[in-house]
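Notes follow once the structure below has been shown.
Removed from the display is one protein chain of the complex; every other protein chain stays in position.
In order of appearance the chains are A, B and C, and numbering begins at 1 in each one.
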Amino acid sequence: MLEGKRISPHETFELHEIVSFKNICATKASAMAGLVTDEELSTLLQQDFTTSQEHIAELKDLIQSSELWDENQLPNNH
Amino acid sequence: MSYEKKPINALKGPMNNDYLEIQNSEGMPGLVDSTIALNFLLNAKSGIKNCATALTEIADPEARKEIHNMLNAQIDLHAQISELMMNKGWFHPYHVAEQFKLDLVSAQAAVQISNMQLFPGNTSRLGTFATPNY
Amino acid sequence: MPQLNSTLHETMELHELLNFKTICMTTSKMAQGVVFDQDLKALLEKDVQQSRQAITVLQGLVIKTQPQ
Partner (left out) sequence: MGLLQNLAGMGDMTEQVIATDFLISAKAGVRNYAVAISETATPEVREVLHRHLDVAIDTHEKIFNYMTKKGYYHANNPQEQLIVDAKAADTVLDIQ
């Protein structure tokens, strides 16, 4: 987690865009990797899925250290 | 330097057209510098986007390598400009209200500048250049 | 129909970048004469040097990928 300065609102929106995009990409890559018959393409998709998962985890950490992040706003807390 | 802390606040009243008068030029340095820094930052932002877009369209390995280097340099430059602007108080990404206030003051100053008579009516200086056939 | 060149697209992209860099460098050079803050001036000069290198590289690439 970050010390002192927290992530600014504008950055948070950008991170949100990236995570949404990455989520779709990773889901698609995972589905498509099973669908294609070409070995090489399947490997590429599988690799992309694995790194995307790591990236999404990192981005999620960043979003959770944003000043807009509020645990109390989580749906399951209501 | 004191102007670094509150560069634009010096624009208290409506801008006087007699901008060569010392008391009317109060706050000018901060205003000029923050405007130029903002222009610089916007250029750096466009530079990053342009390099990245070019990278997705170019196949030549040598060109890719050079443009990737350019992109990295551009990202570093962007980091330095935004850091400088934050240090000087020209940019408040963590304080949106402050940033909005600053943007409005800058915009107002720009509008006032647009109404100023800054340059002589006739700017043709061709006689002073070696362009006889122009 | 004129033959489309193999690297026309690339050359066009490189020209876009070249134009952008040229304008950036000119702006940064001119701005140096106007700013008061010396840190800002130093950064502008850094940009000028960086852009000059980039322009040299881009010129080479544009010539290399030039449509025949």
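Definition applied: a contact is a pair of C-beta atoms (placed from the backbone, for glycine too) under 8 Å apart; a residue touches a chain by one contact, two chains touch by 3 or more.
The shown structure was predicted, so the numbers you read here are calculated from the model rather than taken from an experiment.
*Asks:* With touch defined as in the header, list the contact partners of the absent chain among those displayed.
*Replies:* Computed over the complete complex, the missing chain touches A, B, C.
*Asks:* Give me the subunit B residues in contact with the hidden chain, please.
*Replies:* 44-46, 48-49, 51-53, 55-56, 59, 64, 68, 71-72, 75, 78-79, 82, 86, 91, 93-94
*Asks:* Even though one chain is hidden, which residues of subunit C still touch it in the full complex?
*Replies:* Here the touching residues of subunit C are 4, 6-9.
*Asks:* If the missing chain were put back, which residues of subunit A would it touch?
*Replies:* 2, 5, 7-8, 10-11, 14-15, 17-18, 21-22, 25, 28-29, 32, 35-38, 40-41, 44-45, 47-48, 51, 55, 58-59, 62
Heads up, the rule we're going with is that only the chains that are shown with their structure count from here on.
*Asks:* For subunit A and subunit C, let me know how many angstrom lie between their CA-based centres, rounded off.
*Replies:* Distance between chain centres, rounded to whole Å: 34 Å.
*Asks:* So in the complex, which bits of subunit B are touching subunit A?
*Replies:* Checking each residue of subunit B against subunit A gives 93-94, 96.
*Asks:* Once bound in the complex, which stretches of subunit C touch subunit B?
*Replies:* 7, 9-10, 13-14, 16-17, 20-21, 24, 27-28, 31, 34-37, 39-40, 43-44, 46-47, 50, 54, 57-58, 61, 64-65
*Asks:* Quick one: in the complex, what on subunit A touches subunit B?
*Replies:* Touching subunit B: residues 5-6, 8-11, 67 of subunit A.
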